[in-house]
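A single protein chain has been omitted; all remaining protein chains appear in their positions.
Labels A and B are assigned to the chains in the order they are written; within every chain, residues are numbered from 1.
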Amino acid sequence: MSADFLYGIEVIINGLMAGVLYALVALGFVLIFKASGIFNFAQGVMALFAALTLVGIMEGQVPFAHLINAVFGTSIHHFGWQVPAILAIFLTVLVMIAFAWAVQHFVFRHLVGQEPIILFMATIGLAYFLEGVGDLMWGSSIRTLALGLPQGGSIWVEEMTNGLGGDDFYGFFIDKLDMVATLVALVLVAGLVAFAQYTKQGRAMRAVADDHQAALSVGISLSYIWVLVWSLAGIVALVAGVMWGAKSGVQFSLSLIALKALPVLMLGGFTSIPGAIVGGMIIGVGEKLFEFTIGAPYLGGATENWFAYMLALVFLVFRPQGLFGERIIERV
Amino acid sequence: MLYREAGDFKTSYQADSQTFPIAFDRWRYWAVLVIAFCVVPFFVNAYWANAILVPFLIYAIAAIGLNILTGYCGQVSLGTGGFMAVGAYACYKLMTSFPDVSIVIHIILAGGITAAVGAAFGLPSLRIKGFYLAVATLAAQFFLVWMFNKVSWFYNYSASGQINAPERFVAGIAVTGPNTAPWAQYMICLVFLTICALIARNLTRGTIGRSWMAIRDMDIAAEIIGVNPLKAKLTAFAVSSFFIGISGALFFAVYLGAVEVGEAFGIQKSFLVLFMIIIGGLGSLFGSFAGAAFLVLLPVALKVIGVDLLGWPTDLVAHLQLVIVGALIMFFLIKEPHGLAQLWRLAKEKLRLWPFPY
Partner (left out) sequence: MDGAAPYVTADGRQIGGVLMDMRGITLRFGGVEAIKNISFDIREGEIRAIIGPNGAGKSSMLNVISGFYHPQDGEVWFRGEKRKPMKPYQVARLGIARTFQNIALFEGMSVLDNIMTGRLTHMKTGLLAQAIWKGRAEAEEVANREIVEKVIDFLEIQAIRKTPVGRLPYGLKKRVELARALAAEPKLLLLDEPMAGMNVEEKEDMSRFILDVNDEFGTTIALIEHDMGVVMDLSDRVVVMDYGRKIGDGTPDEVRNNQEVIDAYLGVAHD
């Protein structure tokens, strides 16, 4: 097999791995959208916020230290302890649940029944707000996440595949972290599906997704379910934030990368969990392959910035409901 | 003078549909124009022009543009930054390719080119709606910025990748370049804003404006009563982009002078202009002004209070600003989806009846 071809395959595999991360963020979108019809633009920022919170707690940082110092003239910054990772993750989950409750209680409870586009714009506001709060709480410098996740290329894979090509080919380079991320994503999806299928809350969640009024009339508390899905989305965001943060540091650009989950959803359809995953793969592979074959050689590179959006745009014009979405029959 | 419509009778449909039906409003409108054109230019200094007045005038044009698309026609766009970039780069290419032609023509042409680009990116709006379209306009945002970064023809192969506005004159007075007087910057932006606002007012009160609003309120019904949806949406995209292109050209040529595309016209700019029309009021020209003024003044006010008065570090104030803007957006969407313009309208209704509440 020729080396170029094998490198092409490597690009595809790496694209799949990146796609898993897109799919992880997209999953959070789907959860909230299904249950409440809110298209949550802030999902990416939630991932950033969750990762920031995790780092902050682990390092024993004092929240809002910057603000407190400015107001009271103190100079506090750290509590002086280190929190073990497991406990820190638990605390971060609690923070995300509190956030979910606050979002539901202070914002979206007052917007029930509004047009989807108004809700969408509100989530853009939420994204700004949360970004600011994250910066205020933990500072805006780039942070490294030291969870002890494996990093770097997998030598095992490289050695196993070294023999495939000729002298020009040194085996596939695959990041161990990506492999972990894929594994975690699979577990997370399986967990979510099991939760939705087999628990009482899960059934209520699906009922709400199907029909708000009907769910209300059989005694399901809408606001409880909404807090629940926002919490779940927060946990999914935490996972996505951790994976991404471990890969490229916890910083603002994380929330921009997470925006790519939007085209993923447009491909996969907003209501479909398998759609989110398949869409993530298509975008991940598509943009890497496009950059490898056309972008870098002919267009000056960095086409990943827009390829996903263009793909989704072109795709939507021909199939507005996405890959797995249902066809809409318009009525008067 | 009393703020009343009583005794102010209209004897023609023309008079009945004028912009300011109440006499007092008409007087105030002329007063504002006179002050803006004849008084302010004599007092404006570099700080006021740079920090407040010029950005306000330019953002007001952009906000009017986006309001036509989003507020009047109901199509949310997150591509404003990208379209402003088109205006800026079109203006730059025209300025350097045809140095003998007046800058005013260049700016108008830059608006025209942006209108064409905007209409092209508006084509999908026929098939996709709501936030699907909003996400699709992100394609325009990211693609355009990438293009102006990578294709060196657009920045005349300069090593820095920046574009710099050469010095240009209107009636012998420098309006671009390093030697521009603050009042000249102010005046050219003011003239463009006034004309844009008049055009926007005329378009939104007539047939086209009504077809836009019909599409916004109920697109299916609009089509059944005879609105051609493709035509209505594309004209909205084109007209909106025309204004946004002009604002981009002014932003580059008159205000900044030198531009690096990712920094000046990134996605943050799209959000900023969107926030202006949400806070100011969707579907209201006055709201475009109010929102632009508010979001230009807010950072200045925060800086004055936070940094100068309280002595807080700048980055802390910047973070606070994010929190405040985000919270305001949510607050307005919850409490007053029609923004400052609606608050203003309510105040006027109260004033009309004052001192009797009914």
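Going forward, contacts are C-beta pairs under 8 Å (C-beta built on N, C-alpha and C of every residue); 3 or more make two chains touch, one makes a residue touch a chain.
Because the structure is predicted, anything quoted here is derived from the model rather than measured.
Enquirer: Can you work out which residue in B:172, B:226, B:311 or B:355 touches the chain that's missing from view?
Expert: Going through B:172, B:226, B:311 or B:355 one by one, B:226 is the residue touching the chain not shown.
Enquirer: Looking at B:26, B:127, B:150 or B:210, which makes contact with the chain not pictured?
Expert: Missing-chain contact among the listed residues: B:210.
Enquirer: Of the listed residues B:235, B:288 or B:321, which contacts the missing chain in the full complex?
Expert: B:235
Enquirer: Of B:36, B:218, B:302 or B:318, which residue touches the hidden chain?
Expert: Hidden-chain contact among the options goes to B:218.
Enquirer: Which chain B residues would touch the chain omitted from the figure, given the whole complex?
Expert: 12-14, 17, 199, 202-203, 205-208, 210-211, 213-214, 216-218, 220-229, 235, 239, 283
Note that in this section only the chains that are shown with their structure count from here on.
Enquirer: For the complex, give me every residue of chain A touching chain B.
Expert: Within the complex, chain A contacts chain B at residues 39, 66-67, 70, 107, 110-111, 114, 116-118, 120-122, 124-133, 135-136, 140, 256, 259, 262-263, 265-266, 299-303, 305-306, 309-310, 312-313, 316-317, 320, 330, 332.
Enquirer: Hey, which residues of chain B end up touching chain A in the complex?
Expert: 74, 76, 123-124, 127-128, 130-132, 134-136, 138-139, 142-143, 145-146, 149-151, 220-221, 224, 267, 271, 274-275, 278, 310, 312-313, 315-316, 319-330, 333-334, 337
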